[in-house]
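With one protein chain removed, the remaining protein chains of the complex are shown where they sit.
The block that comes next holds chain A.
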Amino acid sequence: MSAHPMIDIKNVHKSFGPKVVLDGVDLSIARGESVVVIGGSGTGKSVLLKSILGILRPEKGSIKVDGEEVIGMRAKDRDRMMLKFGMLFQGAALFDSLKVWENVAFGLIQGRGMDRVGARAVAIEKLAQVGLAESTGELFPAELSGGMQKRVALARAIAASPDIIFFDEPTTGLDPIMADVINDLIVKCTKELGATALSITHDMASARKIADRIAMLYKGRLIWVGPAKDIDHSGNEFVDQFIHGRAEGPIKMELRA
């Protein structure tokens, strides 16, 4: 067991012009742990994920992945670091011009230099893991339903057997049954890989199912972090309001007439 956490975020600040999005976030995720960050729309959940991935650069703070500082990392080192990651994007983000199997095998062929025949075999195996037939591999993403696209995106995220998987709103836009199927697949796939998972969602059913620990982001700070089983007894009125979806409470929606 490694001494350091897999992901260690300390005092991270990120602003866009005058708008402060992350205002001193601290979060530590152990190897093999699944943490879900919950929070309303526009609270900075996606910005947090993109900061860890290096797609956005925080102004202040430290983000260590497997003991290595990622803020200010050189592009070459970042490409190497990315080999540890898999990510499921909110809108699936499948490449329209490539067939489904090519999407799944993309990281293997481009990122790891695997030959197309070998990568195709792995892609078909990963598609089977998410419950899709080999014939689906020959279709283009536009020919699939939303749920199937999410499954393909999940297969792509796990294709290279990453150490860390990020899930960005994995169930958004899906019906409740398909959402539960995706949740089950996420739990199954991360367990099988022994991967560390960081998910962001505002779907509480999803959070309860896939999280070991839940953290709530509000106004750029994590206001509560604790085991998933304790979420209903957090003693935090912000968390209570959010998980019960109440309009009344300390969290005020900024509505404009």
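The rule is simple: contacts are C-beta pairs under 8 Å (C-beta built on N, C-alpha and C of every residue); 3 or more make two chains touch, one makes a residue touch a chain; residues count from 1.
Basically, contacts and distances are computed from a predicted model.
One chain of the complex is hidden; its UniProt record names it "ABC transporter permease", one of "ABC transporter permease", "Heme chaperone HemW", "Succinate dehydrogenase iron-sulfur subunit" or "Sarcosine oxidase subunit beta". Considering A:S15, A:Q90, A:T172 or A:N236, the position touching the chain not shown turns out to be A:Q90 (whole complex).
Note that of A:L53, A:V70, A:V100 or A:A155, the residue touching the chain absent from this view is A:L53.
Here one chain is not drawn; of A:D79, A:E134, A:E192 or A:D230, the residue touching it is A:D79. Note on the undisplayed chain: of the listed residues A:P5, A:G39, A:P58 or A:G107, the one touching it is A:G107.
Where chain A meets the missing chain, the touching residues are 50, 53-55, 75, 79-80, 82-83, 85-87, 89-91, 93-96, 106-107, 110-112, 156, 166.
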